[in-house]
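First the structure, in the form of structure tokens, and then the observations on it.
With one protein chain withheld, the remaining protein chains of the complex are depicted in position.
== chain A ==
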Amino acid sequence: MKNKTLMLVPFIIFAVLCVFLLKGLFGNPKEIETGRLGQTMPAFNLPDLMDENKRWTDKDLLGDVYLLNVWGTWCPTCLIELPYLTKLRGQGVKIIGLYYEQNYDPDFGDSFDLAALQREVKGMLSRTGDPYQFNILDLNRTLALDLGVSGAPEHFLVDKNGKIILHHTGDINERVWRAKFAPKLLELK
């Protein structure tokens, strides 16, 4: 009898190993941990995308739960999610854009044309719908680096006290929103 239970041990080890490996197989390798999760928004002072004279700081964002969307007009996945984000805005979600300028690199002598970018953004948002309360222009990607952003689109759910609750890499759609964001948002309210 004792021997029979002992015989089960290798089988149990095998089963546990299978579960562990299968989890790895079906996991999302893009789902990387973020250093900033659970911490407050890093300090920043950046201009508004549409109004050069307006500047935003981390203090301005306190007091409301909001979704920070890192995006750019050059990013095809961002284009795809814009209509869904616009729908979310209609449902009362506060969405703030962090414009992630990809191609500008002063080391290579690139010049930056703000007026052209503003036209491009306006054109794109008039076609897809505009989900943003406002857009922050992160020309040198400094805030993006402090947030641990690796590309666009990425999303941060931030609570009233500026604490980062969620970091999502990739687009937001109905499925992602229901599974990941909606429960967290309910918790916050």
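Quick notes
Rule of thumb we're sticking to: a residue touches a chain if its C-beta (ideal position, glycine included) is under 8 Å from a C-beta of that chain, and two chains touch if they have at least 3 such contacts; residues count from 1.
In this section, contacts and distances are computed from a predicted model.
Set against the options "Cytochrome c-type biogenesis protein", "Spore maturation protein A", "ABC transporter permease" or "4Fe-4S ferredoxin-type domain-containing protein", the UniProt name belonging to the omitted chain is "Cytochrome c-type biogenesis protein". Interface note: of A:Arg89, A:Arg141, A:Lys163 or A:Lys180, the residue touching the hidden chain in the full complex is A:Arg141.
Contact with the chain that does not appear here is found for just one residue of A:Thr57, A:Thr77 or A:Gln102, A:Gln102.
Touching the omitted chain from chain A are residues 29, 32-36, 102, 105, 107, 141, 144-151.
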